[in-house]
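Report on one structure; see the data block that follows.
Left out: one protein chain. Kept in place: all the others.
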Amino acid sequence: MSILEDAKQAVKGAAQAALQSAVQMAPDSWMPGGRPDPLIRERHGYTGRPVSRVDGAVKVRGVAPYAAEFPLDRMTYAALVFSTVAKGRIATLDTAAAEAAPGVVLVMTHRNAPRMQPMPLFMTSEKACGGNDLPIMQDDRIYWNGEPVALVLAETQAQADHAASLIRVAYVAEASVTDFGEAKAHGTEPGQFMGQPLRYDSGDAEAALAAAPHRVDARYTTPRHSHNAIELHAVTVAWQGETLRVHDASQMVAHMAWSLGHVFGLAEDQVHVTSPFVGGGFGGKGLWQHQVLAAAAAKLAGRPVRLMLSREGVYRIVGGRTVTEQRVAIGAQADGGFDALVHTGTVAMSHHNVLPEPFILPTRSAYASKTMKLDVEVAYLDMVANTFMRAPGEAVGTFALESAIDELAVAMDMDPIELRMRNEPDTDPTTGAPFSSREVEKAYRDGAARFGWAQRGTPGSRREGEWLIGTGVATATYPYYRMPGGAARITLTRHGHVTVDIAAHDMGMGTATAQSQVIADRLGVSMEQVTFRYGDSSLPGTVMAGGSQQTAAIGAAVVAAHRALVTELLKLAGNDSPLAGLDGDAVGGRDGGLARLDDPARHESYASILARAQRDTVVVEASAPMPLETMHWSMHSHGAMFCEVRVNAVTGEVRVSRFLGSFDCGRILNPKTAASQFRGGIIMGLGLALMEETQYDERSGRIMNPSLAEYHVPVHMDVPAIEVMWTDVPDPHTPMGARGVGEIGITGVGAAVANAVFNATGKRIRDLPITLDKLL
Amino acid sequence: MTPFAFTRAAATDEALRLAAAPAARYLGGGTNLVDLMRETVERPATLVDVTALSTAIEPEDGGLRIGAGVRNAALAAHPAVRRDYPVLARALLAGASAQIRNMATVGGNLLQRTRCTYFYDVEGSRCNKRVPGAGCDARDGFNRIHAILGASQACVATHPSDMAVALAALDATVHCTTAQGTRTLPLVDLHRLPGDHPEIETVLEPGELITHVTLPALPDGTRSTYRKVRDRASYAFALVSVGAALRVEDGRIADVRLALGGVAHRPWRATQAEAALRGLPATRASFEAAAAAELAAAVPLRDNGFKIELARRTITAVLAELSGVDA
Partner (left out) sequence: MPLTVNGATVPLPDDPRVSLLDLLRDTLHLSGTKIGCNQGACGACTVLVDGERIVSCLALAVQYDGRAVTTIEGIADGETLHPLQAAFIEHDGFQCGYCTPGQICSAIGMAAELGRGMPSHVTGDLAATVVLDADELRERMSGNLCRCGAHNGIVAAILDVYGPAKVDQEVAA
């Protein structure tokens, strides 16, 4: 990152720090969420009920259209050629055979690609979402092993694939850094995340550590991971005059439209991105080079293009989670109270992205400690830009932190839950902000009782035949985020039908279902009268499905739009209505109309209000307030993760036999879909714990297992029945009292498994994944 | 995928005739060959579909005759296999997924190619098996899944089949045919060690077709099983697997057949361990000593040294299980 960028980040960081301190001092009532959402009290509606998915039928019938499933006239099919060196120049590029191959429509390389701006790098402006900011086929330079160097369009996919295999490329390789050790030797830089340094110091933690009567100090390592959504990244694009139509698999349609517009010099409304169904994202379905290349090729060819990356292609051009090396050291008094908490380490990053895997995030607000030292350092490699993957930071950070807590508990002969409870903070340990809601103890208490934690044995004490059995526990944690940009449009018809439009996403999280429940309750109509429209960049709002923040972002936008609707309806209702003279704050949706909150008899139906006003529809649109609540309060979800493993004494094979997650995530809007989110996170966590690793060959910078056969994700046989439960304590300061549930499930799992493995075998594994060779 | 001509053989002689075309390959279920063609590792000019040939499983000479076109699932489900050759049924059921077992044939399974990731990386990696003389990027790269026995400077790849390991342990015979006539081979002689020519994986001549495999009867009192150790609980290739048949009489090992998977360029018949075991008392100590004898020649690479210990333990555990000795 350049000096200029550093300065910008620092200014942004300083401004943010000043703002944060002002917001923290302000009264609660000035904050979004300062007045609890009235829906928190609603206990008789749809909210909180296990409603089945509204899009279930089309999915089980196989008729839900995903990005590669929009047939267009004169469609062409694309295939890519990827570089095989990590850095250098293209020396020769022979495309003659490909151009002559049957069915070929276009061969695009840096020689004939249209001039385009680099993708605007994610988080560098409000709607920027590029995975990297490199030139895309603009010259002969190579920046990573796997970079696209040629694209072929043909009449069929088979023809395109074959022609691509005929392209011959020779490179002049230049000195590159592909070895993590070498990169560290070149020097590291402090990590920056969302404008703030990934560093925190309170007191002299090293001195306190050295002086503490009990301490652990260990190094933990985690490998690269790939999202591996089962749907391959795909895009279907067509130019309609100067308008670019994009059917994408995206978790950020509005960002996509703006960012693609930037690349091609178009206004954002000249790019229309839709993404009604997305076959899994997990942070990986953003803007990468394939969408840009498809649009560029479509422009050159004058025909629609479908580009579906091969599985190898996904690994080559879509980044994943990067490698981390972490040190966690804890010094404690005899009663378990922490004197020192140190969590530092180094991550690998490319020069062209913004995510130094922020593994200290969970540590910032987890435990009280007299001193603290947190630091993420970055070592730069010539590699595909790493990116956000489910719970970036927390997923791997909790592995180190929560393993170390367990190690300390073992060293002190103390129950690891008790040790954690003794270090529960009263206020946020690093910001001092009050917690909006924190029910960690309840989550542990309830979970421990249900799991049967009390029956736990000493390490190595339980065995059935060849199988050693052990249990472990760890804390899961993920912040409540709400990103700026939320906006929603409500259209209410005379028949009481409600349509809510927002450029948000449902990749299977259950967004459309849960939000339809909430909207029905908020407006006092049945779910059948609600249509929730999403996944379309032409709708209001800029709402990313990321950071587990969609529920809150949509909720706050709908609250704002609903407030506008009520104001408009009261105006229309006029003086002849039972609602005459009431303030917007005093009324809410009920029984197909508006009613006074504390006197529901004062009610008028929407049909009646609109009829009297001679209106067929009322349309309102409003934006959510800035998310200042996240600076005013410390807002986090938690979970207590209990795991039982069986480790084969002969082969070292690890099987998870039981898992229970006890969560504190505010109010659960839909227990059916939320349970699936929790379980899904936990299962991805089991993969992280036991088998997942993207093999990056440090000699060449090439990913060597770009395949679902060689990159192992859990199969059915690896997944036991997973129990999930929750406190269901509403957060008084969030829309609906809810906090996100999408990412917390993966956090804490790595440590819960590692701690259980220790309990089973007496072996402490600090290097993920816990494969059998480490247990022989 | 490189363009090719597709042909289908209704009889063996037709298959041989069709396969005489340049760069022709036989096609079974396609579960490996089609994948390799899509990766352009394989670029046949002609495919000869032989799945209609020899699809029967029949008793023969007290043993079993298995057509090369028999699907893996059908073979695993066959009552005689489940009853008389549990090692084979279990090896088949440990392989791939149910969908793939419904497609894959016996002949194709035997001829499937290695899972070495450098072998698969046509554009980006060197591989002597793909391009003779190019070099081997696996030897000093990711080689956790690679060979510990019988490897060469040129190649450290392993054979990925489970079924072939069981067949090796069962003294199976492979029946092949060419235009010149038929021949039989002990299954353990079908696959080669890599040596200086890892691109030549079997002793089959160009155009030679595997028609069927025969299994001899196992002596009464023989017990057999297959154990596969892998990185996840299902649907993964073996890190190490052990196929074994054992007969114990009066506490002594009367007969033992032992083969290992995931450790070498071919299914590894553990002849040294077998020799060490015959006549010995069926005890843990005997099994451990035999495993050690077999693995004495094992050579670890950067990432796969654990396989030596894993193979030792798994051999011991399998023999202990078959002999009823406490594990």
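As written, the chain order gives the labels A and B, with residue 1 at the start of each chain.
Convention: a contact is a pair of C-beta atoms (placed from the backbone, for glycine too) under 8 Å apart; a residue touches a chain by one contact, two chains touch by 3 or more.
Not measured: the values here are computed from a predicted model.
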>> Under the definition given at the start, what are the shown partners of the omitted chain?
In response: A, B
>> One chain is left out of this view; which of A:P27, A:P71 or A:G181 touches it in the full complex?
In response: A:P71
>> I'm checking contacts with the chain that's been left out. Which of A:M25, A:V63 or A:A175 qualifies?
In response: A:V63
>> Going by the contact rule already stated, which one of A:Q24, A:Q117 or A:Q157 would touch the omitted chain in the full complex?
In response: A:Q157
> Which of A:L569, A:L628, A:I682 or A:M704 touches the chain that is not shown?
Replying inline: A:I682
> Which listed residue (A:M137, A:L468 or A:M507) would be found touching the missing chain in the intact complex?
Replying inline: A:M507
> Looking at A:E231, A:D521, A:D664 or A:E743, which makes contact with the chain not pictured?
Replying inline: A:E231
>> Across the whole complex, list the residues on chain A that are touched by the chain not included here.
In response: 52-53, 55-66, 68-69, 71, 77, 156-158, 162, 227-232, 277-282, 308, 310-311, 507-510, 672-673, 675-677, 679-684, 707-709, 713-717, 719, 721-723, 745
> Since one chain has been left out of the picture, which residues of chain B touch it in the full complex?
Replying inline: 1, 3-6, 27, 29-31, 34-35, 38-39, 47, 49, 51, 73, 76-77, 82-83, 86, 89-90, 93-94, 96-100, 102-103, 233-235
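In this section, only the chains that are shown with their structure count from here on.
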> Can you give the whole-Å distance between the Cα centres of chain A and chain B?
Replying inline: 43
> What does chain A use to touch chain B in their complex?
Replying inline: 81-82, 84, 102, 145, 158, 161-162, 165, 465-466, 650-653, 655, 690-691, 695, 697, 699-700, 702, 704-705, 707, 709-710, 712, 714-718, 771-773, 776
> Contact residues on chain B for chain A in the complex?
Replying inline: 1-3, 38, 40, 115, 117-118, 120-121, 123-125, 137, 140-142, 144, 229, 231-237, 239, 306, 309-310, 313-314, 316-317, 327
